[in-house]
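The complex appears here minus one protein chain, its other protein chains still in place.
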Amino acid sequence: MDMLILNKNELIDNIKSLFKDYEIVGPSQLDGKLYFRPVKSMDEVVWDFVNPVNNIKDFFFPPSQVLYELRQDRIKAFEPDTKKKRIILFARSCDTRALNLLDKLFIGNYKDTSYTARRETTTIIGLSCLEPADRCFCISLGGGPFATKGMDVSISPVRKDKFLLHILTDKGKDIIAEQGTRPEREELSLTEALKQKAEEAIKRKINIPSDFFEKFDSDYWKGVSQACIKCGICTYLCPACHCFDIIDEGYFRIRCWDTCSSDTFTKMAAGEDHRKQKYKKYRQRIYHKFQYYKENFGEIACVGCGRCTTYCPVKMDIVEIVNNS
Amino acid sequence: MSRSHFDSGEKVKKKLKIIGFLCNWCSYAGADLAGTSRLQYPADIRIIRVPCSGRMNPLLVLKCLQEGADGVLVSGCHPGDCHYQEGNYYVRRRMLILKNLLEYFGIDKRRFHMSWVSASEGAKWADVVKKVVKDVRDACEEEVKTAG
Partner (left out) sequence: MVIKKIKTTAKDLLTDGSVSLIIGYGINGLGDVTPVFIKDPDDVEKLVWNDQCYYNLIRYLSDRDFIEQNNGSIGIIIKGCDQKSLKVLLSESQVNRDKIKVIGVTCKGLMDSDGNVLAKCEACDVVYPDKDFCDVIIGEEVKKKEKEKDFSDIDEIDSMDLPDRKKFWNNYFERCLRCYACRNICPLCYCKECIMDQHNPLWVLPSASVGGNRLFHIVRAYHLTGRCVDCGECERVCPIGMPLRKINRKIIKVVKERFDFESGKDQEQKSPLTRYRENDSEDFII
């Protein structure tokens, strides 16, 4: 693991040099909200933020993707456009950890070709969190504001205009030019102090009870799910949620995002639906994240970013609901 | 990638695809009369017979536009002459809303028309189709020009 110090201008110049060979995706403003989206210059990139509305899974597992076109006489498969390599700039550790979680599914026993292709051609530059939001609870799930899991290069602040870069993978090595200085002990301790401060700022903790699985049949779920309106915001904005539907639109077979909260998620032929009631749907979501994914893949499918609570139309608080179960 | 939704595509085709929903008792008979009278009118219109213009669900109009129709025409009996008394009065209100809404979203209002054609108005039918085809063609050409 290589470490080097760059000042802000050197860092900006380094990233600017990447614009000609890579497609750069970074946090930028649009209509008053912050999104991860392709940017044309460093002027569009925002440095001071908590987390954009969307997360980086959009660029590996897009909301809607054509698989193939099927006509009477031919079938045409659509490959993801990976000719131009891509860099995701300033991803937070929660989002990058979530990507590793998704890898377990999409590049597990069966390799999803488009996801794998996009993964291989994308480099992730992460940015440590200096000022986590009230809604964040990454630490109680094994993450942290200065964590580096899932990043190819991690950028941590030393001071206002100085940054400490960790180059964590070969892909990261390819994009960072040979400049900068070796970190001094004083600089490392400055970063460490900022890390401590950020970690202390995260007060929210999620506490999954040890007898969580036994609570399945409890009436608790009926009570807590009453406010839910069964939209898809929590699932679509969650960096770890990954359920999809395969639909036919005319000649095209399309894979698109789906949400377990929707009425059609468990609808089967002849109108059968085993998970019709809202509390069952909500219970399923919680259990999938905090129990089943752990049983199947070894990790809890939640990274503590808090988007689900912030953007929920009725502000359902997942931490409160799990802690009180 | 996918079909052009509501958009007319990259160029205006020589033969447009205009879907006409004609009420069985007046407009369809009127169109039939235009045919038996050997009146000439453009062949770009494809007719679907409905029992009454009041049967028209705005969703059908929208679906046509989405599936690639260049234009849609709904034609019924004159107010007061509806075979089912009131159907055309209701559809008049429905389509007014639809027309305003389509225009609001930037879909050219010339792509959706409504007309009253009675069973004896074969000549009027031919004129209506001529006008509609011209309007739709103008709208599509303008759209292609501003998009390209």
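First chain written, first letter: the chains are A and B, and each begins at residue 1.
The rule is short, and it goes like this: contacts are C-beta pairs under 8 Å (C-beta built on N, C-alpha and C of every residue); 3 or more make two chains touch, one makes a residue touch a chain.
Only a predicted model underlies this, so the values are computations on that prediction, with no experimental measurement involved.
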So there's a chain missing from this view; which of the remaining chains does it actually touch?
A, B
For subunit A, the residues touching the chain missing from this view:
30-33, 35, 53, 63-64, 134-135, 204, 222-223, 226-227, 229-233, 236-237, 245, 247, 249, 254, 256-257, 259, 262-264, 277-278, 309, 311, 313-317, 319-320, 323
Subunit B, residues in touch with the chain not shown (by the definition above)
2-7, 58-59, 62-63, 66, 79-80, 86, 89-90, 92-102, 104-109, 113-116, 128, 131-132, 142, 146-147
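Note that only the chains that are shown with their structure count from here on.
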What whole-Å value do you get for the distance between subunit A and subunit B if each is reduced to the mean of its CA atoms?
48
